[in-house]
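Before I ask anything, let me first share the structure, which is written out below as structure tokens.
A protein chain is absent from this complex, but the other protein chains hold their places.
Chain IDs A, B and C follow the sequence of writing; residue 1 opens each chain.
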Amino acid sequence: MRYSAYSIFKQALSGNRMWKPAWREPQPKPHYDVIIVGGGGHGLATAYYLAKEFGITNVAVLEKGYLGSGNVGRNTTIIRSNYLLEGNNPFYEFSLKLWEGLERDFNYNAMVSQRGMLNLFHSDGQRDAYARKGNGMRLHGVDAELLDREQVRRKAPYLNFDHARFPIMGALYQKRAGTVRHDAVAWGYGRGADARGVDLIQHCEVTGIRRENGLVVGVETTRGFIGCNKLALAAAGNTSTVGRMADLELPIESHVLQAFVSEGLKPVVDHVITYGAGHFYISQSDKGGLVFGAEIDFYSSYAQRGNLATVEHTMEEGVSLIPGLSRAKVLRSWGGVMDMSMDGSPIIDRTPIDNLYLNCGWCYGGFKATPASGFCFAHLIAKNETHHVSRFMRLDRFERGYTIDEAGRGPQPNLH
Amino acid sequence: MSINLLHRHVLEDHISGFETDPNPNHLSVIRRPVIFSVLAHAGQETAVAEALWNAEDVAPRFCGPSEWLAVSRTVGAETVAGMLSAIAGASVVDQSDGRALMEISGPSVRKILGRCVAVDLHPEVFEQGHSAAMLCCHATANVARTGADTFEIIVPRSFAGSVFEELMEMGREHGLTRGFAD
Amino acid sequence: MASLITCPHCGTRPKEEFSIRGAAAPKRPSPTAKDEAWHRYVYVRDNPKGRILEYWHHVAGCRRFLVVERDNLTHEVFGVTDAAELERAGADE
Partner (left out) sequence: MTSYRLGSGGAINRGQSLTFTFDGRSYKGFDGDTLASALLANDQMLMARSFKYHRPRGVVTAGSAEPNALMTIGSGARAEPNARATTVELYNGLAAASQNRWPSLKHDFGAVNDLFSPFLGAGFYYKTFMWPGVLWEKLYEPLIRRAAGLGKATMQADPDRYEKSWAHCDLLVIGAGPTGLMAALAAGRAGVRVILADEGFRFGGSLLSESAAVGGRPAAEFTADVVEELASLSNVTLMPRTTVFGWYDDMVFGAVERVQKHVASPSPDLPMERLWRIVAKRAILATGAEERPLVFGGNDKPGVMTAGAARTYLNRYGVAVGGKVAVFTNGGSGYRTAADLLAKGVDVTAIIDARPQSADPVPDGLRIIRNGSVIATKGRHRIEGLIAERSGFEEVIGCDALAMSGGWSPIVHLMCQRGAKPVWSDEKQAFLAPDVGGAFVAAGAAAGQTSLGECLTDGAAKAHAALEALGRLVGSLETPEVEGEYDPSFAPLWYVPGARDKAFVDFQNDVHVGDLGLAQREGFRHIEHTKRYTTAGMATDQGKLGNVNTAGIVAGMRGVSPAEIGTTTFRPFYTPVSFGALAGTARAEHAAPVRTSPLHGWARKNGATFVESGLWYRSAWFPREGEKTWRESVDREVLNVRTHAGLCDVSTLGKIEIFGPGAAEFLDRIYSNSFLKLPVGRARYGLMLREDGIVFDDGTVSRLSENQYVMTTTTAFAAEVLAHLEFSAQTFWPELDVRFVSSTDQWAQMSLAGPKARIIMSRVVQDDISDAAFPYLAAREVTLRSGLKARLFRISFSGELAYELAVPAGYGEAVADAIMNAGREEGICAYGVEALNVLRVEKGHVTHSELDGRTTADDVGFGRMMAMQKPDFIGKRLSMRFGLTAADRLQLVGLKPVEADKEIKAGAHLLKDGAKPSLANDQGFVSSACFSPTLGHFIALGMLKSGRERIGERVMVWDGLRGSEVLSEVCPPVFVDPENSKLHL
């Protein structure tokens, strides 16, 4: 069923009673060409592109909860491509380009809003680091501007310019960065994949990976054994758990990142803003809630909830950056499980098992990567060859000494 | 060239000229305390601790399993240094200039400190004579209970201004006053 | 756990006093161990869901590294031990 202004008009006249389900609720078939483990953003995007770009439609997405129940429905909705390193920059730019055409591509309004992002800097050293990043972006044709303090003030006059412990000196600005309505991304990809024949199977947890002669032949699930030719893992925070079923040794540690939303407020924050003297970042949703977060809680966790100290720290940074927030109220906090990798960058690669494919290590940056991750992963699965923009995201880069350490913090996952 | 060097307290600018008569809740800053780090070497922890606790004119403050601060307000640094270096198995570092020592006392002291430290200071939990390293006003401090309503707070010199200001801020409700004490 | 840790030296303390280093299960290999062992030590994490060992550094307290045994799903803490003591005990075995 195609969505349009006309369809809304027509349906309204019949009391909105004729809308069709966004997706089927199929029983699992005994065998698929490809099984994707994980019905989050990346898994659904992978299925969508497998079907749409590579013509592989005999695909099942297995999700242990409901579709989009992981981080795609639990993030701060930011999209951007302001990365420093060659291993990341072209990949995220590819992703941003896909975002730009996504809604008409999958006929679902995910409210891609390119409202611009300000990465504030507060010292000469930070300015130099941002200049290096911005120049790297420009070399790849990505939009980047270096704003001085007054230019930042014109864009966001409510920031703390006059009484800051760490004064704002300027910002790296990416105009094409912005936000997307997160749930809609999962739903749009899911609906698009379903329409192309992909089986989206909810409440189906993978409990084992069956191998014969060194190859995967299928998965054991809470809904029985399902066979496949190729198995693709997109299990995010649960990557290690699923990977262990195939004896994978992974450079992943699961951590919890909290995020927050305020009560609905009339629009005040028109951009995505990151605080350079801390980890705070904020934007305002189209419903009016301020959506924000800061750093992870630092300990390994599979619990989707965080601790109060981190909550307080986030608010301290928020009020330090935007003094006018003080009297606004925070409505809700939540926590997502992050698959933190050992260099802060993701993995899209084959594994030691020939027909087992791996997509993980998104840390807390997975949402913006969703389209490119799905596209590149589908490319890898379909053609058995790496898409060029994800060519650095190899599993063996750690052993070989080619880590993609965007933050320069070394092999301690909670520092990335 | 003979030079007579003036010693300057880190809180000089924060306090001088602002002193008033002390209220019941009062923060006093000790001008020249003697403070040494005492480190016990492997296997000497118990012996060093014992020697410290038996030492005269010195109050030991617990930092960690093999580390203490030896504090004295009565004798000079050289006397303390001499005494401490006599302890077998210990290494000592003079930190008298590296730490600021404050004493906060009064009927509301626990309410005020509740806003500064996370540790339960109830007298049955944090007894008189007890000391520990803890976060106090966003800085690492050593806090000791030196009386029923009296606590000693030792903070690194560079943080002293911030901690002092925060303590005073947290004491506003209870009329906390401040001043130097020699 | 996420709120309070009972330090064997200092007593019960808030999370803010600690800096979390990471998994305590990987052990530094001998200088002559194979490359693979070094790679695994530095980069591979078992990352189980459930009971784990983790290094917590009591930076605002005794400055000791503590090994916290805890459940990373329920956040229940089973024990907190001084890392050096654990290391020495392990060496004695």
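By our rule, contacts are C-beta pairs under 8 Å (C-beta built on N, C-alpha and C of every residue); 3 or more make two chains touch, one makes a residue touch a chain.
Owing to the predicted nature of the structure, the values given are computational and were not obtained by experimental measurement.
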Visible chains that the absent chain touches, using the contact criterion stated earlier: A, B, C
Among A:Asn119, A:Gln202 or A:Ser373, the residue in touch with the chain that has been omitted: A:Gln202
Residue touching the undisplayed chain, where the options are A:Arg127, A:His255 or A:Arg350: A:Arg127
Touching the absent chain when the full complex is considered, from A:Thr57, A:Gln151, A:Ser333 or A:Thr386: A:Ser333
Which residue of B:Ser28, B:Ser72 or B:Gln95 touches the chain not shown here: B:Gln95
Interface with the unshown chain - residue positions in chain B: 1-10, 13, 37, 39-42, 66-67, 91, 93-99, 111, 114-115, 117-120, 122, 125, 137-139, 156-159, 161-163, 166, 169-170, 172-173
Absent-chain interface as seen on chain A, which is shown: 3-5, 7-9, 12-13, 15-17, 19-23, 25, 65-67, 69, 73, 86, 89-90, 103-104, 107-114, 122-123, 125, 127-136, 138-140, 144-146, 158, 160, 163-167, 181, 183-184, 187-188, 202, 262-268, 277, 284-289, 303-305, 307-308, 311-312, 315-320, 322-334, 397, 399-403, 405, 407-411
Interface with the undisplayed chain - residues on chain C: 1-4, 12, 14, 19, 21, 28, 31, 35, 38-39, 41-42, 55, 57, 59, 63-65, 74-75, 77, 82-84, 87-88, 91
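By definition in this document, only the chains that are shown with their structure count from here on.
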Approximate Å spacing (C-alpha centroids) for the pair chain A, chain C: 30
Sites on chain C at which at least two other chains make contact: 14, 16
Multi-partner residues of chain B (each touching 2 or more other chains): none
Partner chain C, residues of chain B touching it in the complex: 63-65, 67, 118-120, 132-135, 140
Residues of chain A touching chain C in the complex: 238, 240-241, 244, 249-254, 297-303, 306-309, 342, 398-399, 411-414
Chain B contact footprint on chain C (complex, rising order): 9-14, 16-17, 59-64, 82
